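Apart from one protein chain that is not included, each protein chain of the complex appears where it belongs.
Let's turn to chain A:
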Amino acid sequence: MHEVTVNPWVAFAYLVAGVCFILALRGLSSPSTSQRGNRLGMIGMAIAVVTTLATHVPQSMTMTDQVIVDGQAVHAIVFGEAVDWTAALEILAAIGLGAVIGIVTARRIAMTAMPQLVAAFHSLVGLAAVLVGIAAYLNPMAFGIAELVTPLIGQPFAVIHPASRVEMGLGVAIGAITFSGSVIAFLKLNGNMGGKPILLPGRHVLNLTILAAILGLVALFTRDQAPWIFWTITLLSFAIGFLLIVPIGGADMPVVVSMLNSYSGWAAAAMGFTLGNTAMIITGALVGASGAILSYIMCHAMNRSFISVIAGGFGAESGGGGGGAAAASDRPWKRGSAEDAAFLMSQAEQVVIVPGYGMAVAQAQHVLREMADKLKEEGVRVKYAIHPVAGRMPGHMNVLLAEANVPYDEVFELEDINADFAQTDVAFVIGANDVTNPAAKTDKSSPIYGMPVLDVEKAGTVLFIKRSMGGVGYAGVDNELFYRDNTMMLLADAKKMVEEIVKALG
């Protein structure tokens, strides 16, 4: 059989690539080392790609033998001496085409659209994994995962090793789930598809049946490498990815994107097993772990169990929020003007800004930074408090603030800033709602009870920017904060209000 990696230096090069990837993630422990980390990641990828290109130069065949794989006649691989330049150029063209598309997309994408972009990229990894899996099935000799068996009568045929069949089956399955799931996540995040969960009757039974069928078929695949089994696994996996994500509501998309990130890693790892490639296995494990941890962090920040997110349906009953809001408007609340807000903040010693996704939707981050600059000129200490689910994906709000030139050492995570609110004169809530609701700490009947929230009510004054008193947050609950004595509601579009405050600050 053809051994894929004979030369120990080749295996060593892949190991170096894997180590580079570990260091790339390690660099992200601090913004100051992160760019060097990213460069190491690029170097690792270059090593892996160049090594593969150098060891798998396409060669023209000098002779062909008919070989039967599952009843289909294919040509046996008999390597000749001559390099097949057409094939080599095709490969380089494919890389170049991808590079152009990738770089142009990366340059043009708006930072608010980052969750969609990541979902789209995940779908590409998933699809690539499926294609590689199919290619490995069609041409197993090239991957060194099969042996030619010559029967007494008839022509020789390739028999794929049983262990490789499991790896291949799982790799294709995970890849297909990643692909169709990411496509749905992309459509939901991009607004091509409503954020509301679509609930099919009996979906849990259906999903579990399909999952069991996939696993059963993978098991069967080890005994029989028949094409129907392979293709059924592939098709069922595409279907299950679709069915799993469709019932999940828009509010849970941060978890879904993290989870699909994890899947794309496991798909790469499974292919790494097939090829016996250390770079792929290390990467797969890293990415798999990364996605799993991010999913955990997101679930924890929303006080939801992973199972309940996967089960879906959250946010379906958000229509019920209207009744609560109507009853709530009877309660007294205070309204403030931009001038009041400007005065309060300019007199403060410390102001903590609590941004939410509403701020990004209103494109208010740049004028917000302007406001913070004005306040700093007046000698006010300005900090930003970020809830883990403030954006549409983990860390999204930090990127949006960084884009608006907010220095990262003024931005604090929930657990680092919560103790600070008691010593804060003004908390400025812009575009956030549920993550500031004190009911999460006190009201056991609230749907968001137990969710970690920012203790903004402990500040001297809370300034809360909101379009109107009618609407409710994502979770569909009224916010206790609006009716507190120390809360002043600033009812306006977030961007307009901040612009007016900037004007009032002079």
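To be clear about the criterion, a contact is a pair of C-beta atoms (placed from the backbone, for glycine too) under 8 Å apart; a residue touches a chain by one contact, two chains touch by 3 or more; residues count from 1.
Basically, contacts and distances are computed from a predicted model.
S.K.: Name the absent chain by its UniProt protein name; which of "Heterodisulfide reductase, iron-sulfur binding subunit", "proton-translocating NAD(P)(+) transhydrogenase", "NADH-quinone oxidoreductase" or "Anti-sigma-W factor RsiW" is it?
M.R.: "proton-translocating NAD(P)(+) transhydrogenase"
S.K.: Check each of A:Leu189, A:Leu217 or A:Ile282 against the chain that is not shown and name the one that touches it.
M.R.: A:Ile282
S.K.: For the full complex, which residue in A:Ala338, A:Val352, A:Ala385 or A:Val411 touches the chain that was left out?
M.R.: Reading the full complex, the residue touching the unseen chain is A:Val411.
S.K.: Of A:Pro388, A:Gly431 or A:Pro452, which residue touches the hidden chain?
M.R.: Considering all chains, including the one not shown, the answer is A:Pro388.
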